[in-house]
Structure formats: C-alpha cells, structure tokens
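Comments concern the structure below.
All protein chains but one are shown at their positions in the complex.
Lettered A and B in written order, each chain numbered from 1.
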Amino acid sequence: MRFVFKRSYDDDIKLFKHKMRAFYYLLLLVLMLSLPLFLDSFFLGEVTYVLIFSIAGMGLMLLTGHTGQVSLGHAAFMALGAYLNVIMLEKGVPFIISLPLAGIITGIVGAIIAFPVLRLHGIYLAIATLAISVLTEDIIVIAEPFTGGVVGLVAPQIDIFGYNIDRYSTPIAFYFLVLFITLFILLIYRNLLRAPLGRAFIAMRDSEISAQAMGVNITKTKMSAFAISCAITGLAGGLLGHFAGAFNHETFNLILSIQLLLMIVIGGLGSIHGAFFGAILVGFLPQIIAMVRDVISNSFGVSSLAIPGIEVGIFAAILVVMILFEPMGIYGRWIKIRTYFELFPFYRKNMFKRQKSYLKTERMK
Amino acid sequence: MSLLSLENVTLAFGGLVAVNNVSFHVGEGEVFSLVGPNGAGKSTIFNLISRFYSPQRGDILFANNSILKLRPDQIPSLGIARTFQNIELFEQSTVLQNLLVGRQRHRKSNMFSEMFFAPFVRDEERRHRQVVEEVIDFLELQAYRDKYIAGLPYGVRKIVELARALASEPKILLLDEPASGLSLEETNDMIFWIEDIKKQMKITVLMVEHDMNLVASVSDRVLALADGRELAIGTPKQVQSHPDVIKAYLGTSTVGNIDG
Partner (left out) sequence: MDFIQLAISGLAQGCVYGLIALGFVLIYKATEGVNFAQGDFMMMGAFVTIWLTNAEYLGINFWLAVPIAILIMGILGYLLDMLIIRRMFGQPQIALVILTIALGFIIRFAAGAIWTHEPQLLETPFAGKEVRFLGFVLGFEEVAVIIVTLLLTLFLFLFFKKAKLGKAMQAASQNQLAAYYMGIPVKKIQSLVWALAGAVAAVAGILFASKGAVDPSTGLLGIKAFAAAVIGGFGSLPGALIGGLIIGIIEPFAAYALPAGYSQITPYLIMILVLIFRPAGLFSQMHSKKV
C-alpha cells in the first residue's frame, strides 16, 4: 500500500495522485503515440473508433455518471454534431472551426432541451430522453434539404491548413487528430472534476436537497451539465461522421443511444476510466467474437457459426452479469484487483462491501 | 442586534398547522435553541429559513432584509449554513470533497475558467482548501480526510455535516439535532465545539435539539414550541421550569433530561 503524504494544498489539486501514477499514464501516452508504428491501418482504425466512443462515453459519463441524470438519448446529440459539422464543411467553413462550432452548438441545444426536462427525475428523464432520440431520427428524415434525408450525407475530407486528413488515405493522421481531441476533452473533464462545478455535479447526484442547501443552483448546474455533456458528445458525433465517411439517420438510431448508456454502465459509472473501459469493450467485442468464432469453426470443423446479432446478445449478457455481480463496472473490478496487489497478502474480501453503486434511487422514503 | 428574525410566520400543510404565528429574533453572537416535542414544528422552521418551504403568512428577515424572495440556493450566500436531521451528505465523495462543496457559496470562477483551470481558479482552490483544512483541524477529522462517506460510522458523519456547514464560513449556523444518535462522549465533544464556534469563530448558532443537557450547556436563550405554537422563551432554566413546557412534555416531571 502506498501512503501519499500531502505537503501542500496543491497535492490535492494536481491531476495525478502521486509520481508513480503520473509515470504510468505517461507510459500509456507514449504507447498510444507509438501505436501507428506497430498497428496496421485496420487495427489503427479500430483504435480510432474506440477513442471516438470514449469521447462520446465521457460526454454521457459527465451527465449520467457524475451528475446522476440518466440519458437514453445521447445518439441524438451525436447526430446533431455530425450533421452540423458536415453541413458547415459543405458551406466552406474550415474544419478547425466547423468541428468545435458543431460541438458548441450541440452544447447550447443540449442546454435548451435540458430546461423543460429538468423537473423530471430518474425513469421519467430516461423516457423523455429516449423520446428525444426517437424524434431526432424522424426529424433528420423530415429535414431532408439540410440532412439529405434517408440518403444521408457524405463527410468531406478534413482539411487543416492545406493538410488533408482522411480515415482511409491517411489513417495515422486521423488517429492522431482523434487522439488529440480525446486528450483535450480528458483534460477539460479532469479540470472540471477538481473545480467547484464538478463538485457541484457530484453533490447534485448524491443529494439534490443538500447541494441546494450548500448554494448549488440546481437549474443552472443541471443545464451546465447538459451543455458540457452534449457538447462533448456532439464532438464525438462529428468525428464519427468523418470515421464513417457517409451517414444517415440510421447511423444515430435509438440503439446507439442505448448502447452508449450500457457502455458507460459496463465501464463503471462515476469514473472517467469507465468511459474508456466501456468503449474498449464495445469497440473490440465484435473482433473478439469473430476471433473466437474462427477458432471454434477451425477446431470443430463447423463451417458457419454466424448467428446474426450475436454481438449485441453477448454484450447484453455481459451487462446483465455485470450489473448483478459488479455494479461498479469494469472500473470497480479494476480497483479491486489493484487494491488486491497493493495490499497483498492483506486484501479482505468485504473491503468494498459498504460502497454502493452510484445512481441513487428515486424512490422516496 | 438581531441577525435572523421570524415575524408571525405561519405554515400549514392542508389542515395541519405546522408553524402557527411564530416570532423570534436571534441576536448576533447568540446560541439560540428550539426545543419541543416531536411534531412541534422545529425542523419545519429550519426548512422555512432554508426556503424549502414558503410561509403562508409572516416574514423571515436576515440582517433586516426579507429572504422570502430568494431561492434555496441563494440562502447560503447570505451566510446561513445548516445541517440536516437525517444526515444529507454526499455519500460517494470523500470527507474533503464534501467540505469543499460547503465552499460553493464562495465560488467566483465560471464554467469556462474551470474547464481550463485558469491560474486564478487554482488560487481559489488553494484558498478553499486552506479554510477546509482549518475546519478539519478544528473538528479533528484528519483521520477521515480522504475517506468516503459511504464507509463512515454515524457519529463521524454527524461531525462531517457540521464541518461542511462550517466550511462555508457562515454568519449563522443552523444545527438540526446535532447530538441525536451520538454517544455521551461525542455529545460532550459537540458541547465544546458549539462553545468554540460561538466564542472563537463568532458564529451565531440556531439549534434544534432534544438533549436538554446539551441545550442547557450551550444555549443563551431557548424557545419552546408545541404543535407549531410558541410556549415559552427565555434562558434554559426559565424555559425548563415553565409550567406550560412541563405540561407539553406530559409525563416528564423532572427538569433533568427532557426527551421528546
């Protein structure tokens, strides 16, 4: 067990708890930066996809994991980001303006939508956001002049000061672009969590009434949470548009909304790590299943083991097992394993017994 | 000078009159206690001051200004801090983080400066932590500093609630049954702390409490309530021996430990 001796207030404020941890993350960063050296463009694309979902996951995590507002409609904001970005690009707006602007507008729209649904709690909020996701799909079809309707839009090449970036022709550059945005969002997220607003989010999640009594303006804070969350998700949507190349209303359907929520739950609600763990699982599960399928069909001589929708089925099964046995998600399991090794051989089985899962019941006593 | 006053405040829930034409003034630097049997309207008065409820009649003044136009989240910025009867802490945060939420009323930075952690945000954070550390030292919470609330025993949570309220550097502290559920020793600690809060920190205290030992030890004045009405007001001794008060606590003939 490492004992961290704090000598100044900055020890509590800084981003990494201690030097070793900062070193580990530096190693991870070096690994991420050197990935193009030993991954081919297909797997680099997969990693890029995971990063885009990590960004979207961070967006939803901020709202659901840290502020306690469950959204079953975040695909709508991904869609908004993607469409705004491409529409602006088509109008000749340069990428370095169109993408951030798409994020910002999505954030503003998120805050506007938040206002009427603020009064809703728990499942009612979940249902309302679910309706928003369904509505968005239909609205995209209706708004054909802007969105291309059922046909959808094609994302043009990214042009940053004359340097062209495209998923297929320059996968490495696209990967670095996404990595850079991921790190940027990550930094903002971490900053928020160590600042008053982040603490207000968490306070609101755990006890709205008490947060209010401490001076947290519930309306304003919830709207901020929605705005930041939607802006981040909109950015992810914009990137997903470029990743997919072409997209239509079905790219951002209700299933994606649900998948985003399930993803952060599996990852571990209430931690940024959870967004990444969840995205890694969602991103790589199809590959893993394909690999397992190949192994099985090769060793048993079964020619076709292709069951449609098996990815979703297995994903859901993992989720059920997770909720029943590890409500804190992959991150919770990760913490336990880490603690086990740090304390070896003194780890006790019921060490985390008292820690409950993050989302509070709406059931009033 | 009176810091907080209730003037003819009445609040009814349907047919039940929870607070019936209650008036009192809490002077600056005073420890003022509200006592009375369960259902006397004591916590309701706290919730009125916190603006969770609005009175049907009467006015609530803080430093001679009505607070009835304010939202609940604007109350702390006046310098009114409170604790809750059934502990309302942020369960999934550490003690330190809980106390830092108490600093919310001193927040000067906005969303954007916090996103990028501008230098002055860092300076603010240092200042918040300085105050919080002083509170931690004062209430001897060092051992629990980085512990999550979810794993803390009841007595400690009670103290963390007090600490969180103190961290906001209030002018007046509203304590809702600070000693309920505490052991004898813990109650004695609470007595010392409340005295220090009054004498060293110069913070006015308004308190709801059943433990008459605590009330008698620390209070300057006591207001006894029953069924939402005022029964008697005065020093702890005067109130305890007041015939109406004794009648309200039917069955309790001695003055020692009146417990609703």
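The criterion applied here is as follows: a contact is a pair of C-beta atoms (placed from the backbone, for glycine too) under 8 Å apart; a residue touches a chain by one contact, two chains touch by 3 or more.
Everything quoted here is computed from the prediction, not taken from an experiment.
*Asks:* Check each of A:109, A:262, A:282 or A:330 against the chain that is not shown and name the one that touches it.
*Replies:* Touching the chain that is not displayed is residue A:262.
*Asks:* Pick out which of A:13, A:39, A:108 or A:128 touches the chain that's been left out of the picture.
*Replies:* Of the listed residues, the one touching the omitted chain is A:128.
*Asks:* Check each of A:63, A:99, A:117 or A:177 against the chain that is not shown and name the one that touches it.
*Replies:* A:117
*Asks:* Pick from B:32, B:62 or B:84: which residue touches the chain that isn't shown?
*Replies:* B:84
*Asks:* Hey, which chain A residues sit against the chain that's not shown?
*Replies:* With respect to the unshown chain, the touching residues of chain A are 70, 116-117, 119-124, 126-128, 130-132, 134-135, 138-139, 141-142, 209, 254, 258, 261-262, 265, 307-310, 312-313, 315-317, 319-320, 323-324, 327, 357, 359-365.
The definition used in the following text is that only the chains that are shown with their structure count from here on.
*Asks:* What whole-number Å value describes the gap between the mean CA coordinates of chain A and chain B?
*Replies:* Their C-alpha centroids are separated by 40 Å.
*Asks:* With touch defined as at the start, can you tell me which chain A residues reach chain B in the complex?
*Replies:* Touch residues, chain A against chain B: 9-10, 12-13, 188, 191-192, 194-200, 202-203, 205-207, 209-218, 224, 228, 270, 354-356, 358.
*Asks:* Please give the residue numbers of chain B that touch chain A in the complex, ascending.
*Replies:* 50, 52, 71-77, 82, 84, 88-93, 96-97, 100-105, 107, 109, 111, 114-117, 121-122, 124-126, 128-130, 133, 148, 150-151, 164, 168
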